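Subset of chains shown; positions unchanged.
Note that the chains take the letters A, B, C and D in the order they are written out, and that residue 1 is the start of every chain.
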Amino acid sequence: MLKFLRRNFAGYAFLSPWLVGFFLLAIGPILASLYLSFTKYNVVRPPQWIGLEHYFYMFEFDDRFKKALQVTFTFVVISVPLKLIFALGVAMALDKGIRAIGWYRALFYLPSILGGSIAVAILWRQLFNYEGVVNSVLSLIGIQGPYWLADPDYALWTLIVLAVWQFGSPMLIFLAGLRAIPQDLYEAAEIDAAGPVKKFFAITVPLLAPVIFFNLVLQMIEAFKSFSGAFIISGGSGAPLDSLLFFTVYLYNEAFSFLRMGYASALAWVLLLIIALFTIVAFWTSKYWVHYENERG
Amino acid sequence: QNTQIRHFWWGNPERDKRTFAVIDIYNEKTPGVTVVGETLGFADYFTKLTTQIAGGNMPDVIQQGYGVLFEYIANGAVVPLDEYIGNSLDISKIDQSAIDAGTVDGKFYALSIGANSHMAMYNTRMFEEAGVVPGETFDPYAYTYDELAEFAATIKDATGVPGTDDNTADYQNFSDFVVQKGAMLYNEDGSYGPTQEIVEEYWSTWEKIRNAGGTPPAQETAGLAGVSELSQMGVVTGNTAMTYLWSNQLVGVQSLMEDKLGVATYPNTPDMVPGSVIQPSQFVCLTRDSSDPEAATAYMSAFVNDLEMTKVLGLERGIPSQSEVRAALQPDLTEVEALSVEYFDKIQGSTAALPPPPPSGSNEVEQTFERLAVAVLLEQRSIPEVASDFLRQANAILRRA
Amino acid sequence: MASVTLSEVRKAYSGFAVIHGIDLEVQSGEFLVLVGPSGCGKSTLLRMIAGLEEITDGTISIADRIVNDLPASQRNLSMVFQSYALYPHMSVRKNLAFGLSNLRMPKDEIQRRVADAARILQIEELLERKPRQLSGGQKQRVAIGRAIVREPQLFLFDEPLSNLDAELRVQMRVELAGLYNRLGTTMIYVTHDQTEAMTMATRIAVLNKGNLEQIGTPYELYNAPKNLFVASFIGSPKMNLLSGKATGNKIELPGFGALAFVGAAGEMTVGVRPEHLSIGEPDGRRAEGTVTLVEYLGSEVFIYVALIDGQTLLAQAPGNASYKRGDKVHLSFRGADAHFFDSKGLRIEAPR
Amino acid sequence: MTDVSASTTAEIAREYRAERARRAKRAAVLKHIFLALTSLIMIYPLIWMLAASLKPDTQIFGDIGLWPGTFEWQNYAQGWNALPVSFTTFFWNSTVVTVLSVVGNVISCSFAAYAFARLEFSGKTIWFALMMMTLMIPYHVVLIPQYILFMNLGWVDTYLPLIVPKFLAGDAFFIFLMIQFFRQLPRELDEAAMIDGCSPFKIYWAIIMPLSLPAMATAAIFSFIWTWEDFLGPLVYLNDQADYTVPLALRSFISSDGVSQYGPMFAMSILSILPILLFFIVFQRLIIRGIAMSGLK
């Protein structure tokens, strides 16, 4: 017993703030939302237990749920890799060796600061208007751009571009990660006659893997939960034709526009399970490509 | 001992200033009672209200709109005021139409603080340039869809700007159209009123206007479907010459524009059956969670009756429903405010009767309409197909609610 | 296969000079051993030749081409880092193959070379391990392996055998020497091991505080050190230094008496290597002393003898010699074995 | 070597140095041009906002041009005092909440991360999984249960719901981020510190924290920005306008049924970005060259 205590004491001591927070503040609401997902709850009246009904309805009748899943998946699959690639590319360009680098970093981070503000929503409409900047640029190279915002086939792309453009936070994390790579490995690679590309793929990428992994998992989770961009640009509804019906936008509407908190909770738990599944897969594959220098074994 | 009354409204800088000033006046006048103002932008108001309801922590007095009021009443979040009438609450000088609008199942719930109606707003400069003169070329208070198609195209030809917004996806216009066609949006039994024919005809009507060249390209309209930001309205961005909104938005829209706005009703069918209603834009209501309803209703009463206070409030929330107050305000109106008062005078008598409160789910039906209308705009499916799809979904929603 | 020429090479780390203008010519195919005290600038020099460190001043040429501006990756050399710098995320095999794959060498040739190197370095069973799963010496061998598979025109070795046991070190020495002979490459080799330096080098360069003290064959350095620094640095245990006074035809050495020496006069230092101090033959020029410490090394013993004037000399005797602490002994040396240095520490050739 | 050849050597060397300096300068200029151009894309919205903040409301949406016809400097003065409570208060409120949050996040999350990354204790995997789970649940469905919880704690209408969770490692993002960085630090350093008699806390404090400076700076930057911009939390928990934070105040400018004040809103938005930029510029300096490996062989 004493031995158990001694062995675990430090770990739990350091974990204690989180544990307190988790049990005091986090777990209650999470479990409550799980409970609510089995009830009919319109916020005003007390929840009524209805078992799995919401889940049945979701999978059998709810076409918008399926549409929302499809939109969200498409968004995740396309935007996350693109965003990471951009973030890494820019992080490498802004790693070192130029003056005023802090300002450049700030400028490249700016879009992420503006986040989902009204300004960005208005601006995005201007850019992707039929006669907007994007189409003007496209017409320069002889392409007649579509009605980005109206055409259900293209509307999602405007949000993907928005998401990719806001690559600031993974960029910053990459920057910090790049700084942890020992220089002498680049020297060794240099001696081994590795060119810049080879150095990138053989040294930078593998040694950055823990950070890449972090960004991948977190950006994936964030993308699944992505809300404000779609909400603001589509005016909260997921228009046109539900092509911007992100899962959380749908969820928000169910919860706050139509006051179906119980159903929204069920939606949330389905999303949670999906995200968890993806995350578990990511963690499982990470065994094969993420190398932690200091883990023994 | 001091009673605290919380008053919560959605606002803007101007309204907030006025309302806080009014609260100060009231607090000054009423020792022992302190009113505390809480305010948010409209977009966030209901999110917060919802959490407060769930927490049993609603403010005593809340602002409500016509659309969602009935859900709150049905669920008991808002309580009847009948027992306070004559005591703490004075409604003797309130218009009967406003009282009726706040009455459900014989109980009075909501005190109107501003009247509202559908209103078309047009850019007078563009109309003028195209030679479309109100009162001569067209009657702003009685014009048909066919006329609209005609002069919208004229404007497009003359100015390069389409003469009108495309309302294919505008539910307000649709709901007027339904009434103009002699139907009801909701039947007595709560089922959905519009028939397949009406829906088809509505969309065909707008298709005609569109084909006549008076609207922006259908795709452009589709891209704006669901967007309610005033700044994105066609008349504001200069993409069209006429936009269809609510009368209480007139001032806000004008403030975003250089050109002067003119006002008109929504278009009508040749039969000229009135389709628009006058309804309160905003109410103040007493909530379930109020700890001192007496004091709260007394405040509500002062808010609509006290001339000192209403003078400060002005027309900011729309046209007051209390006759004395209206009269007192008349001299100080701004140009736009005068325009909107004039509009109300003109439409008196040519409006439809106020329908019974919409059932729950109506909100969602509206969204569904807007969503599916985009398919019409993009010509993805034929109008009859979309119409029947819409009716099917609307009925499913109403059944589920 | 490539000569290396340094002229007037200097290096300063943010203003603090560590290499003070070195001129050095390494012939093509030479095995140059670089020795010097810790911190004297050996690694810095190697890194400058490799192109990893900017040269503050001067020029470096490899194969008669000035390479000041050539990036390391194009200098066609390989290097064993003092800190190994193994790629932590690659298996030993990949570590070895990495440089080769950059040269677009065919797969089977890579495999062959890696297998060869692994055999030579006795790390065949470790090929699939990651560096973190290796012992210090094993890591060092992988670092050597990474250099030798490349077979470039120039090898730079920075203390490549420091963490290996004696036996392995001898074997590696033989292997490296074999490699050198087979490839005929130019080698620049930093070591702290005297045996390594003496046995492998065609020439040894002695560095001290960023200056080149002497360069020459092992024999030259051992037997004709240019100055006191080289004399005491080369040879372990180091040379005994006796201070004496020259008077024109002899030198007065406290304890030992006078030593015939024609030449300079004044303060002098006389150096005698421990193996040239013989113990126990009480005739001729000799000094008496007391044994203060006996270090047993197996094959030999080091005997520390305190002379009467307090000076301690170190003598070497065979391993089976049985002196012990406190013994009174006599030390002597032959005049021919002595080295003479003037008051500035420069060698004076004794006229014979 | 003779004097003559020595001087030529010096000359050659000088020439090489000069040539290298010239090349470096050319490369730097090119890089600056490239970066400046790309960052133009990044800051376009900011420029647009800046322009909008200087235009009268009537011109913001009608004409597309960036250059304001007249400069409405009073948008700033007007915006500052547009609401019944002035922005001085809002900025002060935001600063208090944000600074406390940054401190709380960095301390408490690094505690938890240290436990997960470096200490052994039973149940670690389960706690880790639960921690990741808190990242995946859509925020909107726990909003109401959480509100009820905080109401029962009597925290509504105070800053406690916004600050206390930060001190209890409430944001798993930061924990996971720090874990990934801690895991890259050489274990030998912990070991050396252990030999030097350090307790786990001392190792955390004297070894892990200083060596993770880049990660800590990143976390501080994110923490600052996200708290500064957080809208939903203040929206739900703050009632009194005098307690509002900047983003909440900004939302009050826009009205759907009254007069919006876009110009002043954009003016205040611009001002609200300044503290973020300032913090970013200062803290990104701490993302300096990683030094973790240089004490090791």
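Couple of notes before you dig in:
Convention: a residue touches a chain if its C-beta (ideal position, glycine included) is under 8 Å from a C-beta of that chain, and two chains touch if they have at least 3 such contacts.
Keep in mind that this is a model prediction, so the values were computed, not measured.
In terms of the labels on screen, the copy numbers for the complete complex are A x1, B x1, C x2, D x1.
Simple rule for what comes next: only the chains that are shown with their structure count from here on.
Between subunit B and subunit C, the least number of touch steps comes to 2. Placing every chain at the mean of its C-alpha atoms, the farthest one from subunit C is found to be B. Mean C-alpha position of subunit B lies 41 Å from that of subunit D.
Touching two or more other chains at once are residues 83 of subunit C. Across the assembly, subunit D contributes 61, 144, 148, 254 as residues in contact with two or more other chains. Applying the touch definition to every pair of chains gives A-B, A-C, A-D, B-D, C-D. Those residues of subunit C lying in contact with subunit D across their complex are 7-8, 23, 55, 57-59, 66, 68-69, 82-84, 136. On the side of subunit B, the complex with subunit A involves touching residues 46-47, 50, 53-54, 71-72, 75-77, 217-229, 231-232, 361, 363-364, 367, 370-371, 374-375, 377-378, 380. The residues of subunit A lying in touch with subunit B in their complex are 42-45, 118, 121-122, 125, 129-130, 147-152, 155, 234-242, 253, 255-259, 261.
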